[in-house]
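The complex appears here minus one protein chain, its other protein chains still in place.
And then chain A:
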Amino acid sequence: MKKQTAKRLAAVIFSIFTAVISVTAQDGLGIGRIFSKYGHMKGCKMVEMNNTNLHGHSLRVYKSLTYKHIGSNIETILKEDRRKARKIREVVDNGVITSGYYMMPALDDGTNRYILFSKSAYGSGAVIYIEGRLSPDDIMQICYAKKRK
C-alpha cells in the first residue's frame, strides 16, 4: 500500500512538473533543439528576448544563434522544420541555399512563428526564431530594413 502510494505520488509530481516546465513553442520544432544544443557552445552567440519591440514590430519571442563551424549540423536540423513549414522563401546561390525564412504553423492563439536563417563560408551562419503577430510582409520589412542601411 505504501509502495503504491509512493508510486502514485511520484507520477503526480512528474506529470505536474513536466506539464509546467516543458511548454515553450519552439521546443516542438527542430530549432528549439538547435538553441538548447548549441546556445552555450564556445564560438556561438545566442540571444533571447521576450515581449520585445524590434524595428517597430512587437515580438513575443525573439531568439537567435550565430555560430561558426557547425553549419552542417544546423542544416540537418533545419531540414526537419523546412518540411513542416507553411511558407518557404529561400535564396539559392550556385545551387546552395544561402538564406531565407520559413513560416511555421501558427500557435493555437493565432501567433505566427518564423525561422530565419543565413549560411556563410566555413560552416558559419545565423538562425533566428521569431514569434509574434507578424505577417510575412512584416518579416520582409524587418529583413529589408536592415540590409538597406
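Here is the rule we use: a contact is a pair of C-beta atoms (placed from the backbone, for glycine too) under 8 Å apart; a residue touches a chain by one contact, two chains touch by 3 or more; residues count from 1.
Throughout what follows, contacts and distances are computed from a predicted model.
Trainee: What protein name does the UniProt record of the undisplayed chain give, "Anti sigma-E protein RseA N-terminal domain-containing protein", "Transcriptional regulator, PadR family", "Cell shape-determining protein MreC" or "Ferrous iron transport protein B"?
Mentor: The missing chain's protein name, per its UniProt entry, is "Anti sigma-E protein RseA N-terminal domain-containing protein".
Trainee: Please identify which residue in A:G30, A:G100 or A:G132 touches the non-displayed chain.
Mentor: Answer from the full complex: A:G100 touches the omitted chain.
Trainee: If I consider the whole complex, including the chain that's not displayed, which of A:L65, A:A85 or A:L134 touches that chain?
Mentor: Missing-chain contact among the listed residues: A:L65.
Trainee: Check the options A:I31, A:I70, A:M104 or A:I128 and report the residue that touches the missing chain.
Mentor: Candidates A:I31, A:I70, A:M104 or A:I128; residue touching the omitted chain: A:I128.
Trainee: On chain A, what residues meet the omitted chain?
Mentor: 5, 9, 12-13, 16-17, 20-21, 24, 39-52, 54, 62, 64-66, 89, 91, 99-101, 116-118, 120, 125-128, 140, 142-148
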